[in-house]
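Before I ask anything, here is the structure I am working with.
Heads up, one of the protein chains got dropped from this complex, but the rest are sitting where they should.
Each chain gets a letter, A, B, C, D and E, in the order it is written, and its residues are counted from 1.
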Amino acid sequence: MHRLLYKDIVERALTEDLGSEDCTTGSVFSGEEGKAVIVAKESGVLAGLPVAEEVFAQVNRQISFLTAFQDGDIINTGDCVASLEGPIAAILMGERVALNFLQRMSGIATATRAAVEIIRGTRARITDTRKTTPGLRILEKYAVRTGGGVNHRFNLADMVLIKDNHIRGAGSIREAVARVRRCCGFPVKIEVETETLDEVKEAVACGVDIIMLDNMTTSQMDEAVNLIDGRALVEASGGISRERLTEVAATGVDLISLGYLTNKSRALDLSLKLY
Amino acid sequence: MHRLLYKDIVERALTEDLGSEDCTTGSVFSGEEGKAVIVAKESGVLAGLPVAEEVFAQVNRQISFLTAFQDGDIINTGDCVASLEGPIAAILMGERVALNFLQRMSGIATATRAAVEIIRGTRARITDTRKTTPGLRILEKYAVRTGGGVNHRFNLADMVLIKDNHIRGAGSIREAVARVRRCCGFPVKIEVETETLDEVKEAVACGVDIIMLDNMTTSQMDEAVNLIDGRALVEASGGISRERLTEVAATGVDLISLGYLTNKSRALDLSLKLY
Amino acid sequence: MHRLLYKDIVERALTEDLGSEDCTTGSVFSGEEGKAVIVAKESGVLAGLPVAEEVFAQVNRQISFLTAFQDGDIINTGDCVASLEGPIAAILMGERVALNFLQRMSGIATATRAAVEIIRGTRARITDTRKTTPGLRILEKYAVRTGGGVNHRFNLADMVLIKDNHIRGAGSIREAVARVRRCCGFPVKIEVETETLDEVKEAVACGVDIIMLDNMTTSQMDEAVNLIDGRALVEASGGISRERLTEVAATGVDLISLGYLTNKSRALDLSLKLY
Amino acid sequence: MHRLLYKDIVERALTEDLGSEDCTTGSVFSGEEGKAVIVAKESGVLAGLPVAEEVFAQVNRQISFLTAFQDGDIINTGDCVASLEGPIAAILMGERVALNFLQRMSGIATATRAAVEIIRGTRARITDTRKTTPGLRILEKYAVRTGGGVNHRFNLADMVLIKDNHIRGAGSIREAVARVRRCCGFPVKIEVETETLDEVKEAVACGVDIIMLDNMTTSQMDEAVNLIDGRALVEASGGISRERLTEVAATGVDLISLGYLTNKSRALDLSLKLY
Amino acid sequence: MHRLLYKDIVERALTEDLGSEDCTTGSVFSGEEGKAVIVAKESGVLAGLPVAEEVFAQVNRQISFLTAFQDGDIINTGDCVASLEGPIAAILMGERVALNFLQRMSGIATATRAAVEIIRGTRARITDTRKTTPGLRILEKYAVRTGGGVNHRFNLADMVLIKDNHIRGAGSIREAVARVRRCCGFPVKIEVETETLDEVKEAVACGVDIIMLDNMTTSQMDEAVNLIDGRALVEASGGISRERLTEVAATGVDLISLGYLTNKSRALDLSLKLY
Partner (left out) sequence: MHRLLYKDIVERALTEDLGSEDCTTGSVFSGEEGKAVIVAKESGVLAGLPVAEEVFAQVNRQISFLTAFQDGDIINTGDCVASLEGPIAAILMGERVALNFLQRMSGIATATRAAVEIIRGTRARITDTRKTTPGLRILEKYAVRTGGGVNHRFNLADMVLIKDNHIRGAGSIREAVARVRRCCGFPVKIEVETETLDEVKEAVACGVDIIMLDNMTTSQMDEAVNLIDGRALVEASGGISRERLTEVAATGVDLISLGYLTNKSRALDLSLKLY
């Protein structure tokens, strides 16, 4: 993930948290140097180290940021995730913002890894959705990759996804696909959302790249996978809970998209300690 | 919440989601008008209607946005949260972004209300922390208020909060408070974080406005409240779970701050349907 | 093309041209209303009307902008492309900026249409490249579509394009494709740039979506198309001049990408006249 | 040209081209260092080296950028315009954007130099217009200077230019000039656009600084120059083609403004090669 | 002054003043409509009405803003400068920001007018300097014009001003002017700063447009004006106080530049009252 993609996000977060000045720290400290560590208070998958490093770099170039980990590593309670050295006032000013990024991103990576582990050994891969935090999609999709998932489209232009509303608007899957083929560029793949086996058949007949099985029962999915028979990638979607992952993966789908990775994620517990 | 505070957040979210163009919707629709509703798929407290309305207004001024609810209202499964009318392509383009805001904010309001209900009848009020999503603090703090909570400080300049690191840096609570009084403006209140009853006593002796009881047991909190005896506001803090709220409130503290409201929130389930 | 995609581009262009104030017009006029027309001084394909309209709307909401044309229409010398009515000073202030957009975009659309006409009747479609004006890609790709072309990828994330440097870096096409398949999301298609028939064979064997024939002779292209035999889209690329379009299209390639559409485009001659 | 004038233009160009990430290069390379050269594929005048250098600096500070040339130098086919060393992935990420700037600017400088050469030995100088690419005027005017031209005004505030529409609005050249003298600051020069010899006479009588001869025949220009007789600078303007430059310069005009330098420029052919 | 030139300045001022929300007004009012007037508490020259109007428009489109005055009018103590009607909370939110602009700009216009009156009847005009408030030059220069002054250059590119440091750098006025003529465009006028009569003579010999007499005594100015004898505009400059204006103007200089207009201006006293 290139720094150009998050440096402005970091700057906005810092100015949001700073207000007109950190008067507490500014009153107490005046140039003292010190050391600090970021410590894991629970285990999980780490994500966001370059973002946390950017936070401290923007606060003060004199803070050194060292870590023995890299994004994607598993950390355990008590692990020293990173160590910092530099002006104490600057470290404290960056603390909350750096942790807010690191905890949120690690939380998403951890949830993703958990799902990936559950379905290990099947052909299925875990993917994400557009149900991300406004303004932070780039970071949240990166966290999903870091946790072992594979990204679905980033935005409305990345891929065609023909949903129920489009199908109804066009009159049929066939007509919707035809319109899309007339208008959209060759670089974009076409996915169709289906809710019934008839729709699945129609989508297969149109030769689309990916077929989404939306809110289907496991046995419907079984049938759909058989029907499609490798002629398109198959994505299971629609409120699939962690508990249902095993049986969904067993149907032979290629992709399972999980909105909860990003819209019900819980921050991984980390804290910063001066010493 | 004034529109100046979120219009740029909304614009960034829309351009993030749009990419270079919504080719699916642009291929299928060409100016057809339609109607849609935002429907609750679970019950909770609604927050973010003006933000959702701003989303659709930025997409296309011709979309009308009507609602019988206002922020803070309780909604139930199946409720029509809002109805929209206008160009279908524009409604679909705003759908995901509007829901991302509305679901996240309503999730926070709902979690806040749940906590508020648990401690109803006590003197305690629920408050938030700086553990918010980078860039969205203004919206998340608003959601906490909407859910019946009261906001803690917005940023580092709003209030003095002397934490363990400051106390260690200054040598004592007394010295830290003295330094802060020399440097900070009279408009800011002073809060001190305490971990022991001795620290509580020292804070009381300094005449600070608010005393935070950090990671204390319930019986320590009991003692601390007695010790302080109304001479300062008392805030209970430090990983307080929902389960512990009742007993913490029973100690007589004035404020209970909950990081989980914003950093472990789950989006409230809402969806948009064309009809 | 959604207004969110160009409104900031228009605002930057207006402030660039305005400097600290238009003192000529401001001295001569003081509120007089008037009418103006934008007239074609040569024939071509019109592109950019909504952008020109946005220019005048940003200058002064009281300017009305009317046109009997839409983007993609052919215009001829003398045609009245649009008529304006409103405060004269505002019309003159928007004149140059509106024309700069409209002329540039129409120039690109016109060049695209010319290429499309040459190969009409073949299976080939005209596509563009990333050789666009920095900051204006969204408008220039739109102009290519308006002229009848189909857009290649918008940016580095839209699609995988494995070029000679990547192949050399990975050691072989096979290895490069393998690495890409491990890292990139399923939504992106994979294209490989080839310079020899052996590379074409290797690319076909890898099952990529699109194969680019870079700087090949026409007879090499013939062979390549036969070799590929419909198992991938075929793109002819590499300094293909207008003169060579017919013979390249005759080889049966699916796409012909032309850098000159955007980096050697000449503005279509238009002017604004008050009357 | 100060870096403050183009650093944001470069950043917008990079984010435009990057999208959500360069997945091709990111998959294939992982930190390898390498070398590359930018090679001239045709001869011309180089312009834009500091902008290209800024592109690579923004991508990655570790890329070194060395060149034996400076802007304004003539380069020939095969010349190594610049050499780069650093992380290969970063070099490839900056490649297209750097070339887009360098090719466009060099194209303009080359066209300017060609015009300058044609009229060498006459008193005339080549100047530009406001027919520039929206958002890139600062770079394109710089390229004109680099090619040996002299810049006309940058924006509407820089100078007064009384055009036909202003003359008609005021009723006469005399009245327009009077109004301008009342309102505009003393720092701005006054130019009047004339279409007939009578207008030329009126402009001379008003004592303006520069008189533009718009769309005049060569013999009209001859007469006008005689009439003006050194009492104002004389600018020839209006669709003057390259072919007509010699005879226009021979009339003794001081300036020849050429819109085609910027709105019909063709990019100079350059490419980047890893080795 | 076009709205594009100040709308972002106004938005920054409003967000600066708003912080995270106006909690006082938000607590007390909830939608009540009301009326208010802006009243003059001292007499002076009004400047900034469109900027004040923009402030209220950005706060809430439903506020009507009416005035019987226009910029440049003289107002007296007790005059109702403007009347407002709309939501009270919105009026109060805009109050301070609108007054801050209006008072500052009117203060500058008033000081300018005072200087203009003192020298009325002489050939001299009052002009300004670059000693303006960072970020507000466009507004302050406008206020100078509104007060009857004429603007000096807006920025470093507008005009050449050869100062003592440039003369020393080049070796002589002659050499400095020669270098400038080689490099700068014909649209910019050339001014030279002189401190002695010898320098004045050299500047006249170079044929520059404007000669600045810097920190000269009145009798030196007399001599300089005689020496120059209409061959260039003459600007008196250098800490000229209000008291010295009459005698400086009597020397026959064309321009008197006054830094104090913008860097020692006092806000004109205005207040807003609800009724």
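Note that in this section a residue touches a chain if its C-beta (ideal position, glycine included) is under 8 Å from a C-beta of that chain, and two chains touch if they have at least 3 such contacts.
Because the structure is a prediction, the values reported are computed rather than measured.
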Open item on the list: Which candidate, A:15, A:64, A:77 or A:196, sits in contact with the chain we can't see?
Closed with: A:15
- [ ] Among E:75, E:93, E:124 or E:228, choose the residue that contacts the chain missing from this document, as touch is defined above.
- [x] E:93
Open item on the list: Need a quick check: the contact residues on chain B for the chain that isn't drawn.
Closed with: 125, 127, 150-154, 157-159, 185-189, 210, 233, 254-255
Open item on the list: Tell me which stretches of chain D touch the chain missing from the display.
Closed with: 1-2, 4-5, 138, 141, 154-155
Open item on the list: In the complete complex, the non-displayed chain touches which residues of chain A?
Closed with: 11, 14-15, 18-22, 58-59, 93
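Convention: only the chains that are shown with their structure count from here on.
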Task: Partner chains that chain B and chain D have in common - done: A, C, E
Open item on the list: Using only Cα atoms to place each chain's centre, name the chain farthest from chain D.
Closed with: B
- [ ] Starting from the mean Cα coordinates of chain D and chain E, work out the distance between those two points in Å.
- [x] 33
- [ ] Please compute the C-alpha centroid of chain B, do the same for chain C, then give the distance between them in whole Å.
- [x] 45
Task: Multi-chain contact sites of chain E, meaning residues that touch two or more partners - done: 19, 154
